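Structure first, then comments.
Here the complex is missing one protein chain, while the rest keep their positions.
Chains here go by letter, A, B, C and D, matching the order in which they are written, and residues are numbered from 1 within each.
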Amino acid sequence: MIPLEWYLALAAVLFCTGIFGVLTRRNAIGILMGIELMLNAANINLVAFARYMHPTILTGHIFAIFVITIAAAEAAVGLAIIISIYRNIELINVDKINVMKW
Amino acid sequence: MCDFSKNIMELTWLIPVLPILAFGLILLTGRRGPGEGAYIGIAGIAASFLLSLAVTVITVASALGGHEFHPFTHSVVWATLGNIDVRMGFAVDQLTVMMLMVVTTVTLLVQVYSIGYMHGDPRYPRYYAYLSLFSAAMLSLVISDNLLLFYMSWELVGLASYLLIGFWFEKPSAMRAAKKAFIVTRLGDVGLFLGLIVLFWYTGTVNMQEMFAAVPSLMGTTLKIASVALPVLPLAGILLFAGAVGKSAQFPLHVWLPDAMEGPTPVSALIHAATMVAAGVYLVGRMYPVFAYEPHSITLTVVTVIGVTTAIMAATIATVQHDIKRVLAYSTISQLGYMMFGLGVGGYTAGLLHLMTHAFFKANLFLGSGSVIHGTGTQDMRQMGGLSKKMPTTYWTFLIATAALMGLPFTSGFFSKDEILLEAFHTSLPIFWLGLGAAFLTAFYMTRLVALTFWGEARDPSIHAHESPRVMTIPLIVLAVLSLVSGYIAWPSNNIFHHLVHFGDGAAVPFSWTVMLLATSAAFLGLGLGLALYLRPVISPSIFREKLPWAYNLLQNKFYFDEFYWAVLVVPLFWITKVLARFDARIVDGLVNGVGYATLGLSIAYSWFDRVVVDGIVNLVGGATRISGRVLRYGQTGVLQNYALVAFTGVLVLAWFYLFR
Amino acid sequence: MPFDLHSINLFDMGKQFVFTLTLQKISFLAVAFMTFASAVAVVTMKNIFHSLLFLVLTFLGVAGIYLLLSADFLAAVQVLVYIGAITVLIMFALMLTSKLMAKRVSQTMEQWIVALPVTLGILVVLIRLVVLNPWGMKAAPAGPTTGIIGTSLMTKYLLPFELASIVLLVAVVGAILLAKEDKSDDPS
Amino acid sequence: MNSWILTAITFLPLLGALVILFIPKAKESAIKWTALIWSLPPFALSVMLWVGYLKSSGGYQYVVNIPWIRLLNINYYLGVDGISVPMIFLSTLLTTICIIYSWNIKERVKEYFALFLFLETGMLGVFTSLDLFLFYIFWEISLVPMYFIIGVWGGPRKEYAAIKFFLYTLVGSVAMLLAIIGVYFYTSPHTFSIPEAVAQLPFSKNFMLQSLAFWAFFLAFAIKVPMWPFHTWLPDAHVEAPTAGSVILAGVLLKLGGYGFIRILIPMLPMAAQKYSFMLAVLAVISIIYGALVAMAQKDMKKLIAYSSVNHMGYVMLGIAAACAATGGLQLNDKAMALNGAMLQMFSHGLITGGLFLLVGVIYDRTHTRDLSQFGGLGAKLPVYGGLLAFMAFASLGLPGLAGFVSEFFVFRGALPIYTVMTGLACIGIVVNAAYLLWMLQRVLLGPLNPRWAELPDINRREVISLMPLVILTILVGVVPAVLLTMFNGSVSRIVGMAVGAGG
Partner (left out) sequence: MNFSLFYLSPELILALGGIAALFVGLASKSRKGFPWPEVFCLLVLAAALVPTIAMLTMGRVTSGTSIFGGIFAVDGLAMFFKIVALISTGIVTLISTDFFRRIRFHRGEYYALLIFATLAITTLAASADLIMIYLTLEFLSLTSYILAGYLKQDTKSNEAAVKYFLYGSIASAVMIYGMSLIYGLTGTTNIVEIASTFKVNPASYSLLYLAVVMLLAGFGYKIAMVPFHQWSPDVYEGAPTPVTAFLSVGSKAAGFAVLIRVFATGISTAILDWAGLIMVLSAVTMTVGNLVAIPQTNIKRMLAYSSIGQAGYLLLGVAAMAYSSIALPSVLLYIFAYTFTNLGAFAVVSMISTRIKSDYIRDYAGLIRRAPAAAVAMVFFMLSLAGIPPTAGFLGKFYIFAAAIQSGNSWLLALTIVAIINTIISVYYYMNVVRYMFFVKAKRIEPIEQPGIMNFVIGMTFAMTIIILVYAGPFISMAHISSGMFKGI
């Protein structure tokens, strides 16, 4: 059987790649992808714990399902916002969107 | 004492109140009052004079009536603090009565005299208002039974003298003289204030009689200040005497009296000759039990030493003065020194007698000089001369008063000065000889004065002197009579005055011819020298100037006291205040502002560096807060990923910090 | 609990690792490596479209992991929702926003020099704590999960379920609102 | 048993302020008259309070005690004793005088008078409240209107002075808040009420906490008094505040600090007070000498009087320091005398410095300058003004027969036995006081007339009316101090008795 640690390791690695993606992508949608990666990492964790702890009551799975639905809703709203800002300033590079500072 | 005299005595508190009512009335009515305020003033003081006359008669009668006399007192609770009741009231005994008579007579005469002298002055009513205020304060000082009321009236007298010296305040010199007088006397008053408090502290009461009763019990007690044990009684005595030194212009604090001559001459006559300056002597007299707690106590020796030095110093300076009023001023200082050392050597009666007689003839001299000034329009003796023909009454009264001052026989001065020298002779010879020297000098400068003003021919043709009006000459005459007569009550054989005013049971010192002869000869010697120099110039008056030029201008500049005080006290004081004010505005304000942020509003305009230079110590915390605010603010770059980076580093730090703490 | 690096004896871990290789582990390793590689690609690709494709690959990998964890229902949901819906949505968004022919400017912010150490720091912490934590859990036999999920969704977690529906409603309304091209006349 | 009088006195001015707010801005005279009419009833009530107060007992009277926040045992607890009745009288008197005086205010009349009445409520609240929570609230309330008065109607650097004044007092009062909470938690049935806290002596066991609380209270009150290191806000606030503002600031707001010391610090923290009383005395003497010397160097008339206030309040602090010194029972009388002197000095300083500031205002309204070198010889031109200024200057330098001397005398008499060297040093202050005040008189009134002021109108009727009560009271207190002392003595000996009993 595959030990639990491996899954957790994979999730951790995925999580950190997601973080790196979020911190360095110039494009807003790139950041969104990074966030999706982080969410997937969390899901792996949840499912792995559910599987290894008490496979009968799968709270982890339910949690993962809700995370997925929320991710979907979030993506929808996020992209709508990105499109609305694109319509005004023709660019979605996050480092250029800094009218408001200090 | 039958009840009629009792209820007159009850009215004693009215004596000071009447002049105050006059003061108030004059202020209210101003120019519209009768005689532009003069008559109200005179009426007030006349009423006080009559009342004090009545009180004097009753007191003297009961005192001479043989049975034991105890002072008539009446007091009321003025304030209660903790459970100490501070009582205030008045007490009448022989000393009080003597002072009452002196003060009321001289004041009445001066007020009458002033009608003429001050005629036509723009602020005439205000002059009388101040005079009434002065007399009220002086009278309340005399009758007060406790040291607190005494001190309060003492300060009010100081105020009145400030107002009167600075009466013609347009003159900058008068203005400065008034301020100088008040501050210098104030310096002395602080001593009196502390003495009063020390006594109040140790005896638990302000009432004089209770204080005297407590004196024996305080003999040994000492006050420990920072490991120095000061005996209480001499400390209190010396502090009280400091007040007297200030007020009676004794040696260290005498500098204000000559400048006080800036005031109108009647004022000088009243305040700076007869009454106010005598208050210091009266203080020593009144508080004598505290001073003389043991026969030759330290306090008395201090009084003597100060008295003698003042007498000698003032007399020497007087010999070279050109301004007639300054000569008289220094003469007063010297005579006060006389009284002081009289009291110092134990001559309680002698000192007070001299106080009384001196009041009369010095007032006469001042008023005389006043009429001379009124007539000639100048105070400088070098411009005068030959006035005896033009102003006969002034001349004759002046002559009598000069004789009294010199202590020539058959004048009141003779009796009082002789008694002092007698007492001095019995206690310490050096003091006696110094006293003689002072008498000699007094005779010399008075003769010089009379010669320069009245004898010889008029030196300045432009001055055509005229005799003063009768309203001025009558007081002169009265005073001249008093200068002669007042001494006789102390006729050596049956010394009524001693009987009335004496300290303890000590019998009067036996009359000794030698002392009398020596004193008179000293006086005549001075007279002769004066005549020799100034009447028929056997020796030219200026030999003194050639022979001892340094001594001459030393005296001319009044031993450089003024300059000395200015350099030692006033200049450093101004320097300290300047430094402190700058210190306060810059450093304390800057430092404390460092904690406050108020200057932030200001500093926005300055660059940070400039503010450091301009403001001295920069507003440290204020500036620091502002800078840290600005630095942190720039952390907000507006770029989302920087925020995310900060967030994740935050998480990392928190995790790392906690795990590896 | 100070983090002492030298306590992890790398050598004997490696030895123990090789011996227990079974078929299942091999398959896990393959899927895990595939997911990790594509995830890294998503993050580092210059062209945003390529990174999207690799994203799909990652999602597939994750679905594989679910299967390995015998979470069959979840794998289906993963494929359906993530690959089916979200990536398509992102594709649309990308089409609308980035001009295809624009020159390929480097997609990574200059901030990566700082971002890399922070990410690695977090990775080290995660590995140290999460993975090396003494979980001590053995995998119990697992049956089909769909039924259990269905019942508990309808009983214990009914309220979140209903709430999720409202969330989706709001998301839809919000998305339309923001993305819709506003004709000037009809603000409503 | 709750008497209505204190609530009426404290909140009538607030009501007046609200009424004024509803009067249209245009009708300025209506505003002024309503302000005056609304300021008279508190004054009348305070006189009634003075007359009705049982002087012998010295305890708290006219008490009203209604639970406010039952849960925290905070109650609306007002009461007065011998110390606060004169202070209330002084506040109502000075506010009425200020309203009469500032009749010629032209800009924003409505806000001006409303703020004044609001300020009066704040001040009266501090003097009447016996609940620490209420005390703190009124303490801060009195802060805000003063900030606006300085800020809106002030001189050139008004904003700087206003914010400086506000922050200074706030720093102190925030420290006091912590101390008040400390007191709350260290009293067994957790109470804010001063009498109960004093009865229980909250920190008697833990001395470190007691000194902490002491220094917190000290900071708040010392800034307000102001004592030496914390005084730098006073000259700025005074110079920039409008005349009526600085009269109230000097007349009443400085007294809040002194009152705080006597009402809270001495009875509640006797041991700490005893331990640090020498420090207080040192600071007091520094204030006296420092204030006098710096006043001497001032060129601006108002700043000179401001520094003279630092000097005068130094006497108050000397009295208070002596009152809480650690001595045996025998010096109870000295301590009572020192404290009586301190209270008397607070009252008379209010009258005298209030008068001085009004007089500076009179000159400033006519000449629009306060630079002493500009004046000269006004005594001849303005006889009545000259007389009044001389009167107030002499009262300020402690001329006997006027209020200044009596309080100085009792403070010195009380403090000398306890801190002999310190009080000795303080005498320097007396002489320097006389010096700079006379010098000020000389530069303003005496000497040759400065041609610029050839046609200067003398003081007018309105200004004289506003000054007369101060003059009469100064003479009355100077000649018959028993009027005030019977009022103070009961409560003071109770406090000193209390402090000595508990601390000794």
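Some observations on this one:
The working rule: a residue touches a chain if its C-beta (ideal position, glycine included) is under 8 Å from a C-beta of that chain, and two chains touch if they have at least 3 such contacts.
Quick caveat: nothing in here was measured; it's all calculated off a predicted structure.
One chain is not depicted; across the entire complex it touches A, B, C, D.
Only one of D:L40, D:V174 or D:I428 touches the absent chain when the whole complex is considered: D:V174.
In the full complex, chain A touches the omitted chain through residues 8, 11, 15, 18, 22, 28, 31-32, 35, 38-39, 41-43, 45-46, 48-49, 53-54, 59-60, 62-63, 66-67, 70, 73-74, 77-78, 81-82, 84-85, 87-89, 92, 94, 97, 99-101.
Residues of chain D that touch the chain left out of the display are 68-72, 74, 111, 133, 136-137, 140-141, 143-144, 147-148, 151-152, 158-159, 162-163, 166-167, 170-171, 174-175, 177-178, 181-182, 184-185. Contact between chain B and the absent chain runs through residues 597, 600-601, 625-626, 628-630, 632-633, 635-636, 638, 640, 642-644, 646-647, 649-651, 653-655, 658-659.
Basically, only the chains that are shown with their structure count from here on.
With centres set at the average Cα position, the gap from chain B to chain D is 35 Å. Chain A and chain B, compared by their mean Cα positions, are separated by 97 Å. Annotation for chain B: residues touching 2 or more other chains are 641, 645, 648. The residues of chain D never reach two or more other chains; the list is empty. Those residues of chain D whose C-beta lies close enough to touch chain B in the complex are 159-160, 163-164, 167-168, 171, 229-230, 232-233, 290, 293-294, 296-298, 332-337, 340, 377, 379-380, 394, 399-401, 405-406, 409-410, 412-414, 416-417, 420-421, 424, 427, 430-432, 434-435, 438-439, 442, 445-449, 480-482, 485-486, 489, 492-493, 496.
Residue ranges of chain C in contact with chain A, taken from their complex: 24-25, 28, 32, 35-36, 39-40, 42-43, 48, 51-52, 55, 58-59, 62, 65-66, 68-71, 73-74, 77-78, 81-82, 85-86, 89-90, 92-94, 96-98, 105-109, 111-112, 115-116, 118-120, 122-123, 126-127, 130-132, 135, 137-143, 145, 148-149, 152-153, 157, 160, 164, 167-168, 170-172, 174-179, 181.
Residues 1-2, 4-21, 23-27, 29-30, 32-34, 36-37, 40, 43-44, 47-48, 50-53, 55-59, 61-62, 64-66, 68-77, 79-84, 86-87, 92, 94-95 of chain A are the ones touching chain C in the complex.
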